[in-house]
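Accompanying notes for the structure given below.
Just one protein chain is left out here, and the rest sit where they should.
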Amino acid sequence: MSQPNQNSPFCKIFPTLLSALFLFTILASSPKTLFAQDAETSVIDSTLENLVPIPARPANVKAKDHVYDIGEKVDVSWELSPDDTTGLRNVVGYIISRRLDTASDFDSVGAVFSRIASLTDIGLTKGESYQYAVTAYTSAGAVSETSVSNSVTTEQEWFDGDKFWQVLLLVIIAGSVAYFIYHAKKGKPMFLRKIAGLQAVEEAIGRATEMGRPILFIPGIHDMDDVQTIAGMTILAKVAKQVAEYESRIFVPTRASLAMTAARETVREAYMTAGRIDAYRSDDIYYVTDEQFGYVAAVNGIMTRDKPATCFYLGAFFAESLILAETGNSIGAIQIAGTAMPAQLPFFVAACDYTLIGEELFAASAYLSEDPKQMGSLKGQDVGKVVAMAAILIGAVLATLGSEEGMNIETFNSAFHAFWGVFGGGE
Amino acid sequence: MAHNLALIGLVLTGLSLIYVLYRTIAGNPVDRRVVFIYVALAAGLPLFMDLLPPVTVTPDVQALVDVLEELPPHSKVLAAFDYDPPSAPELQPMAVAFFKFAFKKKLDVIIVGLWPQGPQQANDAIATALLDSSVMAAGPIYGEDYVNLGFQSGNEFVIQRMGSGFKAMFPRDERQTPYDSIPVLQNIVNFSNIDFVMNFSSGKPGTIEWVQIAVDRFGARLGAGNTAVQAPQVYPYLRAKQMVGLLGGMSGAAEFEKALSMPGNGSIMLLSQISTHAIVILFIIIGNTAYFRTRKRKND
Partner (left out) sequence: MPDASPIGIFIAGLLTLGIFSFLYKDNPVYKVCEAIFIGVSAAYWAVEYFYSALYRKFWLGVFPPAGSGVEADLLLWGGAILGALMLCRMIPKINWLSRWPLAFIVGATAGLYMMLFFVSNAMKQIESTMQPLIQDSLLETLGSFTIAIGTITGLIYFFFSKEHKGIFGGAAKVGIWVLMVTFGASFGYTVMSRMSLLIGRMDFLFNSWATNFGQMF
């Protein structure tokens, strides 16, 4: 399929136009019809001898392989027929045809309106050689002589130069992540603001201890390959240590078997650090089932039977978020949740006492673990946020100053379009 | 008869809430099971009524319909079905209306699915659409006017590979006919040959993946129907013009049916939706009354 460009309204109009043209040509060939007279009057310099003047042909047809594609496009360009904007001024459009170098006939691939001198032909085969022919035509159906282009071979490029800015911005952000990880590994101190929800953790564990009831910890329903589960485990280490110190009890039912192994390791280590390894019970950390709602049913059962005073939901959650938080609410537990699943956050926010929203979960994990990789990533992403904020601010100000609705200052308008283009605007 | 009884029942249900509110204020809130009964009545009773609620078509739906209307006959439309029966109440009415429109307008429809049950949902929707006599009269022929390429495993990687060629991912259609011998697929290599992509989605992989890969990477034009759960996450892409339009949930389905003048299940069920929403809002008010009462009592 070939089109002048994908969004051009011409693609839609073209079939209608061609059929109208066809009809018009037939009617115009009979001088007695009304239409023929109209046609005559519309043609400048028409004489009786020269009813259908033939336009001069478009010259200098060039075919060029389209850059930065997978070898499926060719850019065709030509010089406008001398009778397009000047001379007879009777050209209404150009028909573009194509043939394989080895073939003898040209097949039409598209058409454009007058005053347009280029077309991108798409849907070609990589490595084939093509030739293009361009013909001008008039509203009366007269066609010019045909101009034939050079032969062109389609090529696939290794890199897409149009994506230069994308790569540059990505390198800046990814580079700053690497830079901060490097510095964190060297032991350079890094500032991370306090996460309010973390203070609530200590109080919640204290409350459970006072009430003599256990604590329930759900590290999400994903396996260890999800970074949210890993963040949940880091916080579990902190919680378990405190539980050990307070001589309370913690249950960790998991949906993934690997998560169970990881949770057991984490809690055991925390008890060891707290010097209370004798109190560690591996049976309190167990695998339930992989079936999502089967797991939820089991956890609901644990909640209604054991009535934990505090419930933690930290990790990746799906539709079970509200079911869990609702049951926890009905048994009067203090609930602290954290997830990066945008669709589930509203339920946790509504049903829990404290919620770590999105990235706060990772920040909490980094803050507690002081792991250089987590700290560095967080700092590096902050750089990304600064870039985003600055871009939005600059863009909005330039757009306001340059746009017609705003101040309409041309310099700012062109500056805005250049800046906007960096982020893919106007493509 | 059933209509009148249901209407009276619904009015009585609404009025009885005044008693529930009174009890709550008196410090005697109802059991949660009572709430369930109210919701069940609000959802069930309107199904017996012959009333079609007034529907206003929102700009996001109209934008999608405008693009569909502008497609000339025999435009190639890729229809991606990424949902399963649990989401059918919301998405199936959209799919049925879409097929009715596409068949009448003589669009060439190519069905694919990234969810195993998606292509089956498409077949169900086609069967329902063909019950309409005017659609039947248009006489869509399998293989010539539409084709179901079936499900392909691999999630969003399937879309990525479709970018270089559909045939690599779907060498045969659902009926095991080879790609090259299906008339409607002649000259279709990749997204460059597709005029429009319509996606029905209830999760991942779904609309977001189609936006990220088919639109942003391969330049396709996309419209989508989503479950209401997913819709809020898709709106940013709509605002950034990465999509032409969006149908959200059952109300989106009803608006779509209205804009295409093809009333169906979406419009019929919308009344139930409205009455359940009314009940939910009233219970939110009652619940908050109970909450503030207990708080006041604690303060006293």
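The chains carry the letters A and B, assigned in the order they are written, with residues numbered from 1 in each.
Going forward, contacts are C-beta pairs under 8 Å (C-beta built on N, C-alpha and C of every residue); 3 or more make two chains touch, one makes a residue touch a chain.
Owing to the predicted nature of the structure, the values given are computational and were not obtained by experimental measurement.
Touch with the chain omitted from the figure is made, among B:Leu7, B:Val67, B:Ala138 or B:Ala228, by B:Ala228.
Counting the whole complex, the residues of subunit A in touch with the unshown chain are 166, 169-170, 191-194, 225, 291, 293-294, 297, 342-343, 345-347, 349-350, 357-360, 363, 378-379, 382, 384-386, 388-389, 391-393, 395-400, 402-403, 405-406, 416, 419-420, 423-425. Residues of subunit B that touch the chain left out of view are 33, 36, 39-40, 43-44, 47-48, 86, 88-90, 116, 124, 127-128, 150-153, 156-157, 160, 168, 171-172, 176, 178-181, 208, 211-213, 215-217, 227-229, 231-233, 236-237, 239-242, 248-251, 265, 269, 272-273, 276-277, 280.
Basically, only the chains that are shown with their structure count from here on.
Taking each chain's centre as the mean of its C-alpha atoms, subunit A lies 23 Å from subunit B. By the touch criterion stated above, subunit B contacts subunit A in their complex at residues 70, 72, 164, 187, 189, 192-193, 219, 229-230, 232-233. The touching residues of subunit A, when paired with subunit B in their complex, are 1, 6, 12, 15, 70, 72, 122-123, 342-343.
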